[in-house]
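Got a structure here, written out as structure tokens. Questions coming.
The complex appears here minus one protein chain, its other protein chains still in place.
Chain IDs A and B follow the sequence of writing; residue 1 opens each chain.
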Amino acid sequence: MRHEIRFSGFGGQGIILSAVIIGRAAVMYDNKFAAQTQVYGPEARGGASMSQVVIDDEQILYPKVSIPGIYVIMSQEGFEKYGASAQESAVMLIDSTLVHSRPKCRCIEVPATQQAKQTLKKDIVANIVMLGALVAATHVVSEESLKKAILDSVPKGTEELNLKAMQLGLELGKQP
Amino acid sequence: MSYDEWFREDRLPHIYCAGCGNGTIINCTLAAVDQMGWKKEDTVFVSGIGCSSRAPGYILTDSLHTTHGRALAFATGVKMAKPAFNVVVFTGDGDMAAIGGNHFIHACRRNIDMTVVCMNNQIYGMTGGQGSPTTPRGCLSSTTPFGCAEPPFDLCELATAAGANYVARWTSYHVKELEKAVKVGLETPGFSFIEVLVQCPTAFGRRNKFRQVMDHVEFLKSHSLLKAKRDRMLDNHEHVPEDMFVVGELTKRNRPAIGVKP
Partner (left out) sequence: MTRLEFWQGNTACAEGALAAGCNFFGGYPITPSTEVAEHMAAKLPKKGGVFIQMEDEIAGIASIIGASWTGARSMTATSGPGFSLMMENIGFAAMTETPCVVVNVQRGGPSTGQPTMSAQGDMMQVRFGSHGDYAVIALCPATVQEMFELTVKAFNLADKYRTPVFVMADETIGHMREKILVPDSVEKTGRKPFISGTPPFRVTDPDLIPGFPAFGTGQHVHVTGLTHDERGYPAATNPKLHMALVQRLVDKIENARDDMADYDVVNPDAEQVFIAYGAPVRTVMQVMHDKKDNNVGFLRIRTVWPFPEKALAKFKNAKRFLVPEMNLGQIAREIQRHVKVPVVSIAKLGGELHTPADLVTALEEKA
């Protein structure tokens, strides 16, 4: 089954890395296919950053996201630019600390930045909290694969912090 | 071995005009190369475009005659890929200071281990005498028919400021000094730059009151100011005449270099 996932936030939040981690989890550990792409602006920090990933059980032909089924939105500007047009059938995970708008589609509010700051004392891992929530809510990749892909991708010495962030996200994303 | 064993005999005669000083500079360079005891197969001559740049074609080693201004960029590839090679570049004022100016300052900055001999005839000789970045103010060329209005580059100051380990200037009159300077350049690790002011009777002299070759050579001789003398004059607060140019070893230092022979 083809999943099309879009991530947006501001530059510096790790929006591109989030898509890379999910793609990596699918390809390297879930025996699936993935194609990850992004939009580059001239800003290295700030602005609205966007990256996307297609995950499929079969080989991916057209690699771009056409109609995202899943959104992960981490800034108000990102919502306005890349999230507001979400179809009603989509599901959107929102960092409720930073995004005040809500979409017409099913919305899962994750206070990722606030929780990362409060519980982990590092808001830099808010994107990993969102990834945990994403996997808990949608199961696009397995928890074990997500864990391995995170460990592959984060700087040495931050593994424990990032795994805690993932665990926090898994809890926050659990759906009743 | 002597310097004439470095010539490709099947390429002679050369294209240089009667009275041209480039042959003198090539001889001095090859005499210095010969004294280094280098093997021909370990030595590469590189050049760009212009009269100066025809020199490698007359020399019996591997040689790379490249595009206008780019000799130093090609030479950088040769030297970095094979630091064991001895790399010598022949270039001119138009080739190196105009179209190749950027490569020149960056080769100096990198302090890459090669020796560059720049035949500065203050004009584009091969193509009929157009103005160059070293054409002196007021001098005539086909593109400065009312006298050159722009100030010229001081190539040696440029090389020094950009980071070269060895910088010297001589003229085609000073053959002994030139040969020695090239040899020191070849021996010095890092970027060595030797500027040689040279007469061009066909394109420069003819337009600029040097109708006889020896008049221009005499001018180069009489307007050369030894660096030591210039320094003394400056110390004594004496006036240094503006039409004189400094010759001698201008910079010798041992900054970190790249591409140095292992």
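Couple of notes before you dig in:
Here is the rule we go by: a residue touches a chain if its C-beta (ideal position, glycine included) is under 8 Å from a C-beta of that chain, and two chains touch if they have at least 3 such contacts.
Keep in mind the model is a prediction, meaning the values are calculated, not measured.
For the chain that does not appear, the touching partners among the shown chains are A, B.
Only one residue in the set B:F74, B:F153, B:W170 or B:F191 touches the chain that does not appear here, and it is B:F74.
In the complete complex, the residue from B:D4, B:D42 or B:E187 that touches the missing chain is B:D42.
Only one residue from B:G21, B:P56 or B:P152 touches the chain missing from this view: B:P56. The chain not displayed touches subunit B at residues 8, 10-11, 40-42, 44, 46, 56-57, 60-67, 70, 73-82, 84-85, 102-103, 106. Where subunit A meets the missing chain, the touching residues are 20, 23-24, 27-28, 33-42, 60-64, 66.
Just so it is clear, only the chains that are shown with their structure count from here on.
Per-chain Cα centroids separate subunit A from subunit B by 61 Å.
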